[in-house]
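As you look at this complex, bear in mind that one protein chain is not there, while each of the others sits in place.
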């Protein structure tokens, strides 16, 4: 699923030191020096011989049907393309495993170690500090040192989830019959707020009058809770619900399937991966309208490759956005109308050329909505 | 049969045999799944002792387990089953960290104050079920289970709305409230071993001292065994129930403070239970609810969990196998009757000689 | 009024659905604890049941059982739960282990073993998603009754009503049959039962075995109706809640029924309230802790002291007194 023709897709932006991301010349200069230091002595050959790229998973494990799995897919692909390179992962049973796992890889002399998930932020900071000669990368957040400066041996991989969510919001708005849609969040946090804000903005871009029900389950793992929330939202009139709630989201699919079977025309929107491939089946089709996909695989592949080639993006923030195809809506489009696809693509272009700046927080969203 | 083989030696032998059987069971599981148990166990052992870093991490891991084990055991000795250690630990963690970053004080006051805050929060969380048990005879098991959920949601609420710093967590505690130690960390090659480990050892001593050397401890144990006789002997049974739950909660709370001030130095939104408290039930019971036993069983737990990482990295064994091993060890310790029975069959002349 | 009814139409079925797995599992706990064996391992039994329920459903789907698969899956879970509970039985009955310790071990074993098996079978950390599911249905005839029908018999899972019927069956078995009398006597006074020629250990084995059967069903119903697949985190704490339900219900099937419904109701209220105008502004934390606080209040206020079976958590040893 991951092509290697997009090496330079990611846009390095600098979010350190509070200057809202754009110009990063100075930092890049610094980093360039560092990268050379870091990569001395382990220059890889063409097939990756002698290079190693490994990751530490979140508690979900490499087969969580979500970003851990996606990241591992990227590494596997990298390993296939460069058979000489060594790829591997360590699974964390709970958050207390992060630090030892990261350390274990660093100690083994891994050339680049990925921490998958923003929960590993502090562990990455510490371990990177303790192993200044090793390269690290973290997915989904930006790690800075105690003074808020970027860390030279850490690359930061983030995604414009709000932009992707915006597009599925557009699709939802185009499809709703009841003029009401819903959003279910897992545990409320800055990251999940990006999904929510982007989605709401997308919906309201199409029609500011559409009602949006939102609720946080405050749990990523309680399917029955997810089902109850979805039940309430559907009963309350929403006919399309988007989730960013991990295992809790399974309850949404359950409820949607159930209502489908009893003849109601409801939809669900998946997250992170093209969820229609694995979930949402009912007797006459699939309840998943579309999914907001996040190409963690691609980002991991690319950072590995760059690092192997001596271009480790240390101290940088790589934001994989719409324009890099780092986020977007899923390939499975059987249920999406052509108009919706067209509209979504249209908005996509507007976002890419900067005509629309998608809100990421509640405040930004409120501001954005008022400006409509 | 009961008091047949209760020598000191046997008290030590049983856990060792149980551990052996536990590993044997784990080996069978590994064989079944096509792995080489010997490689796995070599990896496991070297994942604990093979590198000073891992050893440091093991000690770091066992620190909160000691506390949660002590908390469970303390209540157990007083006749109460405290399933709420999980929640008490969370509120203790939270309170300690908040005190740790919200105020400025010299270390000599600040650090103890932050730990005390953890103890008090845990104690408060323990007092509720204790009080309901003492006054209304509400079963402590239910209340403590409920209090776990309440703890998680309340703590998350405050973090989210009052103390959110970056992503999911609060800011770091100030150095004057930190248990982290460059010295210990340096000694163990950057592990997160912190001073809390020594506080945990002190806590083991404290629990032993309270229970076995103080007047109050005498009363706790007496109430734990026989409430009626304790009442007849003039003890204030209700006060003892409440205060033993408070102390149990305080142990848990300090355990949380150790993680908060030592290992992480912040508290983050709990997206699920930490399991440190639930593991405490097993640690306590494996350690036969006594301080020294808890120390060793916490070491076993911490070691197995730490070594599991290496087993995975070196031998490709799924970390769940360690959980199976732990379960089997607990089974065999609990079923020490079996071991005694086998022993008595193997050495029949010993029995006759008695 | 209309709004109120609308809310009830939403909450009541939700409460019933939420109560179902707890209720089934609590019935399991009832059998074991009535026979004198503490069962803190209900959590583990539910884990095993959830695992077996999903794996069983997938298996029967593969065998072409179609819509019957989830039902067969639940039966499979009951069977596996029963077998799995024998760990607890052997340890705490034959080997005279401390029952709480053994139950804790059961919980550890269940999580470790199921995830391990999932990895062996599916080569990943979670199972596939089942495709033949149970659906909410309207109970024929009954759902046509005004108000009541819509509240209790509309859009509910059949499993819920089966569970309710099972509560009746459990009550009958435990309180009306010779088997039940013997089971209870073993939990109250095993030596008395022994002198009456009752095989104490056999009764205890049956009690624990039934706890596995019902706990397995509880876990399976949860996994099949709500989650659709199984992973390490599918069951987190529901078993402990079921234990609470059992104690709250004073070890009586109807009491447990009331407690489970009460809890389900509180939970449904807490979820639904956030979508009800007026309650939306209440900080979410209050809604989140509502079910737990209500349970504590109910216990403190109404229910008070619950007396467990007299010989609960003691090992019966013929030679001792």
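Worth a mention:
We call the chains A, B and C, going by the order they appear; numbering starts again at 1 in every chain.
By our rule, contacts are C-beta pairs under 8 Å (C-beta built on N, C-alpha and C of every residue); 3 or more make two chains touch, one makes a residue touch a chain.
Definition applied: contacts and distances are computed from a predicted model.
Set against the options "Cation:proton antiporter", "Unspecified monosaccharide ABC transport system, ATP-binding protein", "Pimeloyl-CoA dehydrogenase large subunit" or "Phosphoribosylformylglycinamidine synthase subunit PurQ", the UniProt name belonging to the omitted chain is "Unspecified monosaccharide ABC transport system, ATP-binding protein". Note that the undisplayed chain, when the full complex is considered, contacts B, C. One of C:6, C:181 or C:279 touches the chain omitted from the figure, and that residue is C:181. The chain that is not drawn here is touched, among residues B:233, B:292 or B:342, by B:233. With the whole complex as reference, residues 172, 176-178, 181-182, 184-185, 188-189, 191-198, 310, 318-319, 321 of chain C touch the missing chain. Against the chain not shown here, chain B presents residues 1, 3-4, 213-218, 221-222, 225-226, 228-236, 354.
Keep in mind that, in the parts below, only the chains that are shown with their structure count from here on.
More C-beta pairs in contact connect the chains of A-C than those of the other pair, out of A-C and A-B.
Remark: chain B and chain C have CA centroids separated by 28 Å (rounded to whole angstrom).
Measuring from the averaged C-alpha position of chain A to that of chain B gives a distance of 36 Å. Annotation for chain B: residues touching 2 or more other chains are 153, 156, 272, 318. Residue positions 218, 221 of chain A are each in touch with at least two other chains.
Those residues of chain C that touch chain B in the complex are listed here as 87, 91-92, 95-98, 100-102, 104-109, 111-113, 115-116, 119-120, 233, 236-237, 240-241, 243-244, 247-248, 283-285, 288-289, 291-293, 295-296, 299-300, 303-306, 317, 319-320. Across the interface of their complex, chain C is touched by residues 1-2, 29, 33, 81, 83, 128, 132, 136-139, 141-143, 145-150, 153-154, 156-157, 161, 272-273, 281-282, 285-286, 318, 320-324, 326-328, 330-331, 333-338 of chain B. In the complex of the two chains, the chain A residues touching chain B come out as 88, 90-91, 93-94, 96-97, 99-101, 103-104, 107-108, 118-119, 121-122, 126-127, 130, 141, 146, 186-191, 218-221.
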